[in-house]
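Missing here is one protein chain; the remaining ones are kept as they sit in the complex.
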Amino acid sequence: MSINQSGWRPEMTAGDSRAPAPGFTGNKALMLEEPLIFEIGDGETTGVDLPAVARTGASRFGGLARTAPIGLAGLSEPETVRHYTRLSRQNYAIDLGLFPLGSCTMKHNPRLNEKMARLPGFADVHPLQPVDTVQGALGVINELAFWLIELTGMHGVAMSPKAGAHGELCGILCIKAALEKRGEGHRKVILVPESAHGTNPATAAFAGFTVEDIPATPDGRVDLAALEARLGPDIAAVMITNPNTCGLFERDLKAISDAVHAAGGYVYCDGANFNAIVGRVRPGDLGVDAMHINLHKTFSTPHGGGGPGSGPVVLSEALSPFAPLPYTARTRDGHVHLIEEERAEEFSAEHFDGRLDSFGRMTAFHGQMGMFTRALTYILSHGADGLRQVAEDAVLNANYVLRSLEDVLDAPFAGAGPCMHEALFSDANLAQGFSTLDIAKGLIDEGFHPMTVYFPLVVHGAMLVEPTETESKAALDQFIGALRSVAERAKAGDAALKSAPHFAPRARLDETLAARKPVLVWKDPAPQREAAE
Amino acid sequence: MRYFTEDHEWIEVDGQIGTVGITDYAQGQLGDIVFVDVPADGRSLGKGDEAAVVESVKAASDVYSPVSGTVLEGNTALADQPDLVNSDAEGEGWFFRLTLSDEAELESLMDEAAYEAFVAKL
């Protein structure tokens, strides 16, 4: 027989609960600490080899050549790759697990979208190239516009808004323009449900409107009677989120729209929650005049750590003429066209009886083209049948979470019937001193991103869970088990929850310190030394 | 003499001069105060006008002037030490002083006992 010369053999120590002393690096195995680039890089290091260019002629900076250093730090390519790879590992992400952030629709981001957006024909095209050289890019915009119009049952779509809030502003400005065109600029009030996203009042105020709250019914929906009582000649619009931020479908939306239209106002729908109804309900059929669509929610373009978003706005026939340029609308011949400043008048005369009256431009260029390519790729992958299935599975998953947890967590509207694509809980029956925050931080230790917390504001200690349709039943069951366990600990008063998370790269962070003494940029501690030299 | 409002401001009146702040109850509700925006000297305020803004980490609240008057000075110490509002809301953590233009307005405010009773019901 041969003897194991190396002396190596698998060995397990008996379980030793004593934690080791902190090591030399502060790292914990795969959890790696990473300094700032300014602490590890310097002004002389670079990670690029620049192309050689023959220098000719003197510089022509008009006497403005830079003399002072910028103060940038460079790293070599391997160091750069490692720096950002290490940073990336301190993030939670959809690719790692279920990300139940309510109202954010954190669904799987298909990589085909990324691949298509990177085709040179889309990625390497300048927005001001001659129109003949960008027919494919315009084709993408038109195709996506066509789908958005069809899926929502609307008439036109402004493609350029850069994100949801920007789209919301676009819709409200269309309403403002339409009112002024009618000579009814005196309509100054926009009605907004109490449960609305904070962007709604911010947007309305920017456009010069005053905001009034619409009360809710006990089952978490807009109070139609109260709304109707408030309608009058001073009402410009109502802004409604449907499904609403409590995760419920606004049953009376059609009646609301009819009443608002009869009173001379318009209906803005916040489309943040479109994922619940895509392919099953068309907002246009419910009388909506304008609705933004977050391509990064319903249509799977990446959230990217907080943007870029993309917020096209679909518009009714009444509002279409006022859309910002460039925008896309269906003309009389049934075709969908991209309309820019230059040809706007021509188009207007030809297809719209001269009614086009754009309120202006919201951004340089055409909008978030890179997101259009991804969204169109996603839409074509699913088709009309797949998108309908998306809504069904999203709603099914949310209801499954709701019914699996309503015995352990307070669910304020669970008795009112099914929810749509998100399940709402509250911290009403936790032990004294325990709140939503503790549940959230406890979920982190279980390997999940927490749900949306403390929103909507109308529910105290709200927890809004949106699983999305891209979670398997096994993933949902694991999440349900984790949330149940954390909730039970919070009901039992487990003190360890108060200091959770224990296993994350950082413990709870001091947000008060950050806000009292804002440190927003890194400052070099070296100057004292230089001054001393 | 000290008066209180239902919006949780207090005003200490000495002759024509009033000193305004938020109550200890209010600071307790807001949590750690991180920033206070006080009104500029010489600003003329009506009763109930938005005079100052107080921010905690997750909320920003408007502070209304309890009475009409002209601002004499804002509390500059709050710029560096907003936590004075937490540690001594009804003393060092005052927001601004103003010259009252209509002392009769004080009559509509609460005294300390009335305010305590008001808070007890919240």
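Order as written gives the chain letters A and B; numbering starts at 1 within each chain.
FYI, a contact is a pair of C-beta atoms (placed from the backbone, for glycine too) under 8 Å apart; a residue touches a chain by one contact, two chains touch by 3 or more.
As a working rule, contacts and distances are computed from a predicted model.
Set against the options "Probable glycine dehydrogenase (decarboxylating) subunit 1", "NADH-quinone oxidoreductase subunit J", "Sugar ABC transporter permease" or "Cytochrome bd-I ubiquinol oxidase subunit 1 apoprotein", the UniProt name belonging to the omitted chain is "Probable glycine dehydrogenase (decarboxylating) subunit 1". By the touch rule given at the top, the unshown chain touches A, B in the complete complex.
Screening A:Ile339, A:Met369 or A:Leu430 against the full complex identifies A:Met369 as the residue touching the chain left out.
Across A:Ala226, A:Leu396 or A:Ala482, the residue that sits in touch with the chain not pictured is A:Leu396. In the full complex, chain B makes contact with the omitted chain through residues 34-35, 37, 55-60.
By definition in this document, only the chains that are shown with their structure count from here on.
On the side of chain B, the complex with chain A involves touching residues 32, 34-35, 55, 57-58, 82-83. Partner chain B is touched in their complex by these residues of chain A: 454, 511-512, 515-516.
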